[in-house]
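The structure follows.
Every protein chain but one is kept in place in this view of the complex.
Chains: A and B, in written order; residue numbering restarts at 1 for each.
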């Protein structure tokens, strides 16, 4: 057994390796203070200047023949940032790829630099944690590859290395392929919003709750003057309070679940007082803006000719079935709606990573105690392992980076820190499970669909056609419904309709979330990729 | 106390510039996406669907739903929520697949 094996496997990560010194059981946030942590820049750091072009126009970082990065992090949200800076601070050569021009992901999405926001923190909670990560990123040698949209990750060099494939350039503009080679990959790809359709949801003025939030944080704009916020999940309160603070009138927040679910899990709540504090903050804002919170209710129809003019809100039973005769109209010019979040796991599922069903019926990655997926060398942190919020994401990102360092034979830092991170993760995950259970969509939601309600927005497939495929043509899952109706075959590849189609198909399993291209790539860009010899036969499955 | 998102964030952007939607001028701030500039002007749709010809605009706001596809400077199927607005950009309502010119 070689040195690396010792460092990475047996001596371990679970316990501080003998040679690592100290128990490291410092207070939260001691990273970088300990002598064990290598500060500053390790040599041969990747940077933008190192980028090299080959004649085909495809950029390869590092250039072919050079050493690969130690770690490629996909996604610059809380998990990715924590992973990247921790990795760099432990002496790893790190590349951080992200679609956006600015770091932060969705949670810490900031106004574009040119908007010169002097108070971006007013759009956020927990800004200080982000500011800390941002400072550390600036001080690190992380190669931040902004505007890089990763479309796939593949194993190369006989399995010893990864190639992360991205496209750069404005969407539909001058796109170019970039290939980043790394010895380990950390997927911190966040989440996207779950949508459940209802009559009228395609009318202009109906926007995702997360969408309204993103447009506000990034572009400082609102979808309307009087915005109803509806759906399910804790995000709704955050969205409503942001919208109200930014000047929108929010007549009501309509939540399909009851909040009793949390009360039934007092231990999860008691262990996470900050979550309670967060809710209280939102609650105070909502109170100040006279926003009514109506639980066990849903928007069951949107009214309007050219755009939203009003919504009908109905009471729901425990199963989310609308109760007849309870519909009430609320006038508004926009509706921000969402039913929780779905882990963004496509890069991992394409590589065959194992997944699990979450309590709210989505699919998340199966991760081990060190955040590694079932595919060796591929780690994940934050929402891909199950929706859990920014604090959990930061915790897991750091944990993953320390595990990568250990695997690569580097010092993963003090064992006490790792133990602390693990226990924090456990506590936050417990809360996340309670949250997911509380807000899990009830099966009765399909009761508010009419046969002509569009389910797949891209391919314009109605609920009636989905039901026909199931009742008359033997579809039993979302994939077969897709093949028979085209629902989920359009531009978004079923991200928007997948949860709904799966539910309508009667499949007890969540949709597979298999999307070999996580973003559309021009054929010209694919053709410009550097040729790679396929793996020898023995390495194939 | 009425407030705007700009006031909330204390934004002090450089001077606004103009883009157009179907020839009609729309004011945009430096840094805003095309979709954000259109929302700021109260415009919520800039695409019609392939089958039903129904109006659509930004929905998810993060580049995942592809509802905000627009023809920007002659190039169809660009996600308006991701593409930054540039002075003089010509945005046109995208009809269906946006590639009518390629048909044979």
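Remarks
The rule is simple: contacts are C-beta pairs under 8 Å (C-beta built on N, C-alpha and C of every residue); 3 or more make two chains touch, one makes a residue touch a chain.
The working rule: contacts and distances are computed from a predicted model.
Chain not shown in the complex: UniProt lists it as "Oxidoreductase", one of "Phosphate transport system permease protein", "Chemotaxis protein methyltransferase", "Oxidoreductase" or "ABC-type quaternary amine transporter".
Of the candidate positions A:226, A:427 or A:486, contact with the unshown chain belongs to A:486. Within the whole complex, the absent chain has one touching residue among A:146, A:310, A:366 or A:529, and that is A:529. One of A:158, A:266, A:443 or A:516 touches the chain omitted from the figure, and that residue is A:516. On the side of chain B, the interface with the absent chain consists of residues 50, 77, 96-97, 99-100, 102-104, using the contact rule stated above. Panel shows chain A; residues 152, 154-155, 163, 165, 172, 350-352, 469, 472-477, 479-480, 483-484, 486, 489-491, 493, 515-517, 520-524, 526-527, 529, 531-534, 537, 540-541 of it touch the chain omitted from the view.
Quick note on the criterion: only the chains that are shown with their structure count from here on.
Separating the centre of chain A from that of chain B, both taken as means of CA atoms, is a distance of 24 Å.
Of all residues in chain B, those touching chain A in their complex are 2-14, 29-33, 35-37, 39-40, 44-45, 49-52, 54-67, 69, 72, 75-79, 81-84. Across the interface of their complex, chain B is touched by residues 99, 101, 106, 111-120, 122-123, 170-173, 192-193, 202, 204-208, 210-216, 218-223, 245-247, 306-307, 334, 457-460, 490-492, 495-496, 519 of chain A.
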